[in-house]
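The following block contains the structure, expressed as structure tokens.
Missing here: one protein chain of the complex. Every other protein chain is in place.
Chain IDs A and B follow the sequence of writing; residue 1 opens each chain.
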Amino acid sequence: MTANISLGQYLPGNSVVHRLDPRTKIFLMALYIAIVFVVKSLVVFLLPVVLLVAMFLFAQVPASYFFSALKPMKWLLVFMFVINLFATQGTTLWIDWKFIHITQEAVEQAVYITLRLVLLVAGTSILTLTTSPIALTDGLEKLMSPLRKLRFPAHELAMMMTIALRFIPTLMEETDRIQKAQMARGADFESGNIFQRAKSMIPVLVPLFVSAFRRADELAMAMESRCYHGGEGRTRMRELHFHWRDLFATLLLTAVLVGIILLENLPL
Amino acid sequence: MAPNALIEIVNVGFQYVGAEKVALKNISLSIQKGEVVAIVGHNGSGKSTLCKMLNALLMPAEGTVRVDGMDTCDEKNLLEIRRRVGMVFQNPDNQLVTTIVEEDVGFGPENLGVKPSEIRVRVDEALKEVEMTEYAEKASHALSGGQKQRVAIAGLLAMQPEVLVLDEATAMLDPRGREEVLSTVKKLNRERGMTVVMITQFMEEALGADRVFVLSEGRLVMEGTPKEVFNERTLLEESRLDAPAFVKLRDELIAAGLPVSHEAMTCDALAEELGRALKS
Partner (left out) sequence: MPIIIEQLSHTYLPGSQLAYPALGDVSLTVQDGEFLGIIGHTGSGKSTLIQHLNGLLLPTAGSVLVDGLDTREKKLRKQIRSLVGMVFQYPEYQLFEETVERDVAFGPKNMGLSEEEIAPRVEEALRLVGLNPSEFAEKSPFELSGGEKRRAALAGILAMRPKYLVLDEPMAGLDPRGRREILALIESLRSDYGTGIVMVSHSMDDVAMFADRIAVLDKGSLFMVASPEDVFSHSTELLDMGLNLPQATQLVRALRARGIDIQHDYFRMEELAADLIGRWNHDR
């Protein structure tokens, strides 16, 4: 009984964001990332924050996912904030006590960098929350397909991703089984220094690798039996189509990006 | 070629590279349309090798294999042969390609370049045939062994095959899963006239077949109806095979003088016979 771990945690739903074409969402993420990096001043920073809140609302994703996306990062965020607070040079001193000198610029830097990280992590999580892994690989395959003219193996890569995603839970279960079998033989994965612990993984990794190769062999045979012969002539049951909402969302975010660039660079 | 023969195997021989023994020697048999055929044999008898020749995964070194008249060695026939001869493998996990059940069922038709709307129709029908419709949007890895095999069968049905080959497809399943798979396959044969080839080492599974082929040490040592084959006890023993338990009991009772018919091979048939014999 393994916990159900879905990579990136896809949250099924029917919101407008869910229904956007995955290619659109990938492109919107790129725009969003650009926005997060282009903002420089405090007031303009509000725009991506509002954007993030709007994304969560439109995607109908509960706020708890915002916190769980950031949880693994919490110490990194604290670290970034503190480092920048003390390491940045500045002119306007705010705190001057014994050896602690904190300037206004340092505070700004620390806040902006931390905020950028938060916006990035939380914002990109929307992509994986609203897009199933298959839709993502489909979208990526479609986006990469023009590159096939340049001999880029877009289809093969997409197929690899699909198969990898499919086997992750299976391989995790197998790892668990193998670990238990070796533990029953007295294997100890917990004690010892880092070298000892790495070595103790050999009885798990070797069988896992051998098994993975065998699986690949059998899977290849099964795929060939089902007439798989590469990407040539292949159709897809689920076709990707653009709708008005894709165009609208793209225009909206492009406008925000352009707007921010102007706001940051025009003297106001 | 016999009039209704779907698959014709003539004088086929094969040896794996670097192997000491010959895997198959002089195998000739034919499988008729609509038949349920069982190919049984001990481990290493060559049954798996023979099985892979049915859909051109392996080519014979000697002799020919023809599916619907098409020679398996001819490259241009490859895709068509594999469409017509659908194969279910032993490991339920290692034949599911995608994360979601209905996606996996659509994998075959996608490979064949079938129109998207048509694929959808085929997938829905196939899932209905194997009674897995409620699982269409579920994750493939989370299914039981029997369910996974049924999804695999659906994936083959979506390609509209003529023959379903089960390569020890029940060997890794629990009794319930085995039952699910066998009853699905029998239903397909009964209702759709699907030709079925079962490769198995479980004699009980061969009981339901129309004909049984026995392989031993790479050779075809026996062929006939289940009744004929299971009566050849010495030959079975030499082939390192076990007759079904009820058949063994029946023979023991007959040897002790009980008037039990040689036709009885199952629990119910034996009970019928004994009922008559012991009450009179």
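Basically, contacts are C-beta pairs under 8 Å (C-beta built on N, C-alpha and C of every residue); 3 or more make two chains touch, one makes a residue touch a chain.
None of the values given here were measured: they were computed from a predicted structure.
**Student:** Can you say which of A:Ile202, A:Ala216 or A:Leu262 touches the chain missing from this structure?
**Tutor:** A:Ile202
**Student:** If the hidden chain were put back, which of A:Leu31, A:Met73, A:Ala187 or A:Leu240 would touch it?
**Tutor:** Hidden-chain contact among the options goes to A:Ala187.
**Student:** Determine which one of A:Ala30, A:Val210 or A:Leu251 touches the chain that has been left out.
**Tutor:** A:Val210
**Student:** Quickly run down the residues of chain A that touch the omitted chain.
**Tutor:** On the side of chain A, residues 1, 3-4, 174, 177-178, 180-188, 202-203, 206-207, 210-211 touch the unshown chain.
**Student:** Go through chain B and note every residue touching the omitted chain.
**Tutor:** Residue positions of chain B that touch the missing chain: 42-43, 144, 171-172, 174-176, 201, 203, 240-242, 245-246, 248-249, 252-253, 256-258, 267-268, 270-272, 274-275, 277-279.
Just so we're on the same page, only the chains that are shown with their structure count from here on.
**Student:** Suppose each chain is reduced to the average of its Cα coordinates; what separation in Å results between chain A and chain B?
**Tutor:** Computed value for the inter-centroid distance: 45 Å.
**Student:** Using the touch rule from the top, collect the residues of chain A that touch chain B in their complex.
**Tutor:** So the residues of chain A touching chain B come out as 4, 133-134, 162-163, 165-167, 169-170, 173, 214-215, 218-219, 221-229, 233-239.
**Student:** Which bits of chain B are touching chain A when the two form their complex?
**Tutor:** By the definition above, chain B touches chain A via 55, 57, 79, 82-83, 86-87, 89, 91, 93-100, 102-103, 106-116, 119-120, 123, 139-142, 152, 155-156, 159.
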